[in-house]
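Here the complex is missing a single protein chain, while all its other protein chains stay put.
For clarity, chains are labelled A, B and C in written order, and residue numbers in each chain start from 1.
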Amino acid sequence: MYRIIQSVLVALLLLAAVPTGLRAEDGLRDLVNALGEAKLSEVDEHIAALAKTGDPKVVPVLEALGEGNLYARKADGQVFLTKESGSNLTLTDPVSGESAGEAPKASLSKVKVNNSVRRAVRTALGSLTLLSPDRNARLKAVQSVLQSPNADALGAIENALAAEKDGEVRAMLEQARATTLIISDRPTEEKKEAVRLLKENGGREALSILSSALGSADETLKPDIEAALASIEQTQALWAAGQNVWYGLSLGSVLLLAAIGLAITFGVMGIINMAHGEMVMLGAYTTFLVQEVLRTSFPALFDWSLAIALPLAFIVTGTVGLAMERGVIRFLYGRPLETLLATWGISLILQQSVRSIFGPTNREVGNPSWMSGAFELGGLTITWNRLWIIVFALAVFAGLLFLLKKTPMGLQMRAVTQNRRMASSMGIRTPWVDALTFALGSGIAGMAGVALSQIDNVSPNLGQGYIIDSFMVVVFGGVGNLWGTLVGAFSLGILNKFLEPYAGAVLGKILVLVLIILFIQKRPRGLFALKGRAVEA
Amino acid sequence: MTIRARVTGAFLAAVLSTTAFNGAFAAEDTIKVGILHSLSGTMAISETTLKDAMLMLIEEQNKKGGLLGKKLEAVVVDPASDWPLFAEKARELISVDKVSAVFGCWTSVSRKSVLPVFEELNSILFYPVQYEGEESQRNVFYTGAAPNQQAIPAVDYLMENEEVERWVLAGTDYVYPRTTNKILEAYLIAKGVKPEDIMINYTPFGHSDWQTIVSDIKKFGSAGKKTAVVSTINGDANVPFYKELANQGIKAEDIPVVAFSVGEEELAGLDTGPLVGHLAAWNYFQSVDNPTNAEFIETWKAYTKNDKRVTNDPMEAHYIGFNMWLKAVEKAGTTDTDAVLDAMIGISVPNLSGGYSTMMPNHHITKPVLIGEIQSDGQFETVWETPGLVVGDEWSDYLPDSKDLISDWRAPMSCGNFNVATGKCGGKGS
Amino acid sequence: MTEKKPKSLLYLDGVSVSFDGFKALNSLSFIVEPGELRAIIGPNGAGKTTMMDIITGKTRPDEGEVFFKGDIDLTKKDEAEIAQLGIGRKFQKPTVFENHTVWDNLELALNRSRGVFATLFYRLTGEDKDRIEEILATVRLTARRDDLAANLSHGQKQWLEIGMLLAQEPELLLVDEPVAGMTDAETAETAILLREIAKTRSVVVVEHDMGFVRDLGVKVTCLAEGSVLAEGSIDFVSNDPKVIENYLGR
Partner (left out) sequence: MITSFLVKSLDRTIVIAVAVLLALAALVPALNLLTAPDHPLHVPTYLVSLFGKYLTYALLALALDLVWGFCGILSLGHAAFFALGGYAIGMYLMRQIGARGSYGNPLLPDFMVFLNWKELPWFWYGFDMFWFAALMVVVVPGLLAFVFGWFAFRSRVNGVYLSIITQAMTYALLLAFFRNDMGFGGNNGLTDFKDILGFNIQADGTRAALFAASALALAASLVITSGIVRSKFGKVLVALRDAESRTRFLGYRVEHMKLFAFTVSAMMAGIAGALYVPQVGIINPGEFEPGNSIEVVIWTAVGGRGTLIGPIIGAILVNGGKSIFTAAFPEFWLFALGGLFVLVTLFLPKGVVGTARHYLAKRRAFRASARKENENGKEASLPAAESLAAE
């Protein structure tokens, strides 16, 4: 999306550039070429000089600079906009905008950028595109002005404000004006007004700008700023509690995903499945493979990679689970502790297989665009990937619940786990049901792996990190009870996140473990234990 | 009973026969080199590459005719990320396989675990990873960076070029981050940074839920002063950390993160698009442009038959260490430990960043320090470089108890922890 | 309740307990006199086993009083304490220690000090030996004394369990369906055995087998839906219309 806007914008600007005189062009070319010779520390000044020309042709040059696509020809010091094409670079003349052919990489040298250059580019671009005819470009411009406020830009902002019609952009411009005004040399009265505006809008950026202004503010302004700071901090503190709940929910959803497959294989079937984590890992590697294929063959489908990976992961890990059940576990029913040993052995084999096939290092699994970034909800920062993972975890849970409670397959599964002999004598093919149940649990673990690949390492060790937590969740919630797993996961998640700010990440985790141990003393069969006369033999 | 006795007997026989089996090899005329890197367990992720790098170096050397007219032979074992097993395997390499030198270890704890073994059996270890310093041992050569070859230049860079005034020191809770952060804290305070402008945070190994900490960093960074994060977060936890940074929208232009444990290998598991501009400090980057490095990268890609394999700093450290050892053995004319230990000091070999590295009397080497910014292709671009070479400083000048210590393994001092204030050698005779 | 507490061996009054909303016992009152042999009948789910659970401390009642020997409050004690007080219990399903020999099963059950160190340094005395031999003879298992309990037949396991209860020397014996799965001959012999046992102690038998109950010829209590439906001789109870409707008639 952004790319499209950008190219439209460039085209528009190039059209607008046609009538400008040739002499200006020469000056511009010199300025651009100067970038190629400048040292890193001098680039900032050149950018400022370029921005001062106000020439719209500067925009693509600066953008290319910021993205590291500006190269100087070694032979004559000419600077070009470039685009990768194989081992060559396609050159575009920065002033005329015309193609300048291709050149091998070795004949060009990159115009170096670092963070401060990128910052300067952002500031310059911000004030240059404030008057752009494209609404989204203006919005982006205001945002970058807000991110790196600069007193020099105040004039440009006020000009833009005068011309702006769009409500949202206007509101942001107002805030940008207030932000820049505070650090400018305008009279105190105007500043007071700006402080008031910032106080109303609140937010982290306001906090940042106000506290930096506090040092240089004069005596009459100081109390205003301090009051504003106090009020913003207060609301921030309130939001922080909400943020904690969100983090807790998010951690809980990760725990739920990791544990839900185990709730089937361990909770329902009673198999102490130490290879559960490896099923999660296999799911994550499936995602990696899917993305790898898409990246090389169908790059356009990349955003669909997770949707494609989900059923595949289910099938892959379900099949592995099926093979495990038929090959090993079915001989061990009624000996739960021995399943622990066998599955531990299997987990070692699976880990080492993955290590041999894919190598021991992390594999890159990208976030599709709809899972990248964050949005603000009031004072909450909500990242898309976490949000989708919560949604996904709940969907998996609901689906599983439906499968178990409402379908004939689920009925058979429950029948077999409750009374194998009775079920068998009623004509249910118990071995088949066992195998399918185990495959289902494994398949769900694989789907969890697809989601977890979005936030964690994809490495052979992935599963190890989740296995203990998963067992804790299932046991804490109550073995054999899906709702217990749900409540267990979310309460452990939230508890952990509320302890973390006070006790730190490590102590917080220790405390949670100790609380689980104590809780089991109170309720030896977990949160949602099945009560009843359950006569012991 | 009889069966039991038979089983035990068979087992003893098995152990002895492997011993004999290994012994048989020693009869052939090769020089053995031990490779002690985890190939399984949590550290396999980092160490396996180093094993491959060593095998490649040894193969290349054999193509050039070996050493002292003999072929080199690599002995690979798997200490499985299990620290006591490191000690056992080190002992096995030295006393059973009779290797002439060992290249190995990654974590500090694995090094600490094998130290007594190398000391007792008098052999040589090359340790290729950046570490916390505070150690200098007669039988160990430290080819990775000491804190002053990585952390301090990085902080200097941020202070001067990015005008950072507020610092988050985030690390995994173990000795390397702890020590490095102690040193940095002392250094920053000496440079006039106020204690309230330093936030220190530790997380457990493999920490994967970074939401709270990243938002704390954001909060800490909104106090109106330029803020930077100095990360000593350990390998595994980095991927979720950077993913969270990217998603919460912390850009390098606003709050740059400089890392000491993130190299090309770690970035290979990440989409670096949103991370452009975050920094790392190393003594080598794959992107360094010079003929030696180009040749090295080419050989590596050919050896691994993988065009996408990356190189990294610890590999370079092994490259330097291995070449130094070759030169020292040639100079000494023997692989005898004492002779090689003497010959090592002062040996100078080309490094991959376009200069020469020299083994100093403190068993640390000279290195350039490079600061690189992450690029969207998973590589680093050098944005700053120390003007000259930096000598590894094993005993930090910024820790009160270690500032008086020096180390010099040349005769007559031959001491790893000489106290200049008391004029005594600390742990000598142990 | 006009009866005075001190007289009775076991005294339950107004005992109620419910599981997840289901009332297993509903204000149950019940008295056993010293030396009495009592049979309890009732349909499935009448609360027979739950009543035993409450007497032996396995389940705590929601409300009500349970006293042993007049003034010992059983609701405050756990299984082991209650067993040491002299209440023995036989389960519905024969429960013996299958990995121990018949002899060891009885040795474990013997009424001796049961502390950690007492058992650790326990030595089999002549007296204990005689006692075990005696019980073995009583339950007709002398020939199989060195066999693993796992290898006994179903009926033999039932008897071994009764033997273990004898070794325990309880004052009150609770027996849950002792003849389930037994042959007729075994059933008759079991009735004789129980009557013999009841000479020296109180016994409460829960049983479905009406023939067996008739053989015992003792006072019968019929439970239904968690409370007492009728009490008296077998003929009296089996002619009670409520009992017929609830239990026998079906």
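One rule holds for everything that comes next: a residue touches a chain if its C-beta (ideal position, glycine included) is under 8 Å from a C-beta of that chain, and two chains touch if they have at least 3 such contacts.
All figures in this text were calculated on a predicted structure; none of them were measured in a lab.
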| item | value |
| --- | --- |
| Which displayed chains the unshown chain touches | A, B, C |
| Selected residue (touches chain absent from view) among B:156, B:173, B:336 or B:397 | B:173 |
| Selected residue (touches chain absent from view) among C:51, C:83 or C:141 | C:83 |
| Residue touching the undisplayed chain, where the options are A:52, A:74, A:222 or A:335 | A:335 |
| Among C:36, C:107 or C:215, the residue in touch with the chain that has been omitted | C:107 |
| Chain not shown, touching residues in chain C | 56, 58, 78-80, 83-84, 88-89, 91, 95-101, 104, 107-109, 111, 114-116, 119-123, 143, 146-148, 151, 164, 168 |
| Positions on chain B contacted by the hidden chain, ascending | 1, 3-4, 7-8, 11, 14-15, 18-19, 22, 39-40, 76-80, 82-85, 87-89, 91-92, 95-96, 107-109, 112-113, 115-117, 119-120, 134-135, 173-175, 178-179, 182, 202, 204-205, 399-402, 405, 416-417, 419, 422, 424, 426-427, 429-430 |
| Residue ranges of chain A at the interface with the undisplayed chain | 272, 274, 328, 331-332, 335-342, 344-349, 351-353, 356, 464, 468, 471-472, 475, 479, 506-507, 509-510, 513-514, 516-518, 520-522, 524-526, 536-537 |
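The rule we apply is simple: only the chains that are shown with their structure count from here on.
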| item | value |
| --- | --- |
| Chain A and chain B: spacing of chain centres that average the CA atoms, whole Å | 31 |
| Centroid distance [mean C-alpha coordinates] between chain C and chain A, Å | 65 |
| Multi-partner residues of chain C (at least 2 other chains) | none |
| Contact set on chain A toward chain B in their complex | 40-41, 68, 112, 114-116, 118-119, 122, 147-148, 204-205, 207-215, 236, 243-244, 247, 250-251, 254, 351-352, 355, 359-364, 366-367, 372-374, 381, 383-386, 454-461, 464-465, 496-497, 500-501, 504-506, 509 |
| Complex contact set, residues of chain B against chain A | 39-40, 42, 44-46, 48-49, 161-162, 173, 201-204, 206-209, 211-213, 215-216, 218-219, 221-225, 236, 239-240, 243-244, 246-249, 252-254, 256, 265-266, 268-271, 274, 276-277, 279, 373, 375-376, 381, 383 |
